[in-house]
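A single protein chain has been omitted; all remaining protein chains appear in their positions.
On to chain A.
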Amino acid sequence: MSTPVVEVTDLHVSFPAVDAVRGVSLAVHPGECVAIVGESGSGKSVTARTLLGLSGEEATVTAGRLAIDGVDASRFSERQWRSIRGRKIGYVLQDALVSLDSLRPVGKEVAETLKLHRAAPRHEIPGKVLDLLTEVGVPEPEVRAKQYPHELSGGLRQRALIASAIACGPRLLIADEPTTALDVTVQAQILRLLAERKRAGQALLLISHDLAVVAELADRILVMKDGVVVEDGTAVQVLGAPEHPYTKSLLAAIPGPGFRNTVPGDVVIRAEGLVKTFKGRTAVDGVSFELRAGQTLGVVGESGSGKTTTARLVLGLLRPDRGTVEVDRRQTQVIYQDPLSSFDPRFSVRRILDEALEVGGTPRRERVKRSIELLEQVGLDDGVLDRRPLKLSGGQRQRVAIARALAPRPRVIVCDEPVSALDVSIQAQVLDLLTGLQAELGVAYLFISHHLGVVHHVSDHVLVLKDGRAVESGDAHQIFTAPADPYTQELLAAVPGGHYDQADPSRRALPGREQHHRLVRPQVG
């Protein structure tokens, strides 16, 4: 076999407080895609950064062998590392809005790599930048090169970021959660772009929390947990016949169709012909729906489709220009994507719940008892009462947010991307919690998400939004198995893992938590 582009054995990276990586070995060969999968804190990003000598000043790195392109890198000086970065190994981070310098045009960012490594004579650099932008599929590169990250769409930004990483033709491209912040159709485009790079012979190291994303590309998958590789094998092995319980639980946690067995109650929200325009741009254009007690309506769409505006109209935070919403707002609560920013950071959990209970009219002497009850309902113990949100994990915070929403005994909860910021296994737990609470309390959810798997998992009915219009609505099972609208079909086809069974039938048997909890997405028709 050819010399690996990067090879590391028995890698240990420790920080003063934590041993982040313990005994990781991996090798990436030209034209190969290796994926490291794990949740936050698993050590996957630290491993990737160590391959660039960027594990941080406080890190202690030891390795049996650390070689880049066959050259021992374990004793590299900072100067030697700098000649590797960008030239031999390119690195793409998630969310180009923050990974590109917001104060510089993207063309300059691409040019930076070329200039740093003197990869081209100065006068040829502008031309090369345009070539690179064209290569990663940026239309009108002359215009785009002069634009700033905030002026570009998420997909174009990510493409520009990739262009800057591949500018000097590195042998290895490390992509750290390259599609996490993107809409599903854009995600599919970026994954196709990475697949093209791989076909062109570039080695890829893909870092992700999402097994479905790596399933599209990876030849080899390493599953990491708490700094250790718990499973290492070909993609077929790892996805098809996982051995480690953790890998199995990750696969099971991928949200997919769930069992829905709810009894519709009376109508709790009735929206008719909602229209909302902002400065001439129509955000919501004639949307109607109905939500009944004890049921979930999933609202799906990409950024800018009008999902959040719809939620705000329901919550009464915005007035519709036309149309009506019938909802009892005193019995409506809301859960947001990032509970941290919806809590006062100085409040303890006790005070957060106390305040919500007060609003709900619970008498003072009963509030502590009720707070503890609420925490039990969301699977937390009273030990968290005196903690502040900042000291809680993401999953715990979202549970507190749910407890707060439940405090005034609402009939409707508007959930705006409630699990999008969470790791997969935590995501699955929170979704289970929400469905459990619904069965117990008969609460209705207006569930907004860009994540189709999540929506499929919890919804009875689905409303698909595009550019403010409802392109399709109806029974969730119906829409996910036989979408009628081309846009819905496109969305479903873009879900990673969707083409999985076509690419290689042998990879098909993906066990899930339940039998129909599979990675394989329903195909069109």
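The rule is short, and it goes like this: a residue touches a chain if its C-beta (ideal position, glycine included) is under 8 Å from a C-beta of that chain, and two chains touch if they have at least 3 such contacts; residues count from 1.
Quick note on the criterion: contacts and distances are computed from a predicted model.
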{"item": "Hidden chain of the complex, named as in its UniProt record, picked from \"Sulfurtransferase complex subunit TusB\", \"Carbon-monoxide dehydrogenase small subunit\", \"ABC transporter permease\" or \"Binding-protein-dependent transport systems inner membrane component\"", "value": "\"ABC transporter permease\""}
{"item": "Which of A:36, A:100 or A:293 contacts the chain that the document leaves out", "value": "A:100"}
{"item": "Option touching the unshown chain, where A:86, A:107, A:410 or A:496 are the choices", "value": "A:86"}
{"item": "Chain A residues touching the omitted chain (full complex)", "value": "49, 52, 54, 78, 82-87, 89-91, 93-95, 98-105, 109, 112-113, 116-117, 148, 150, 161, 164-165"}
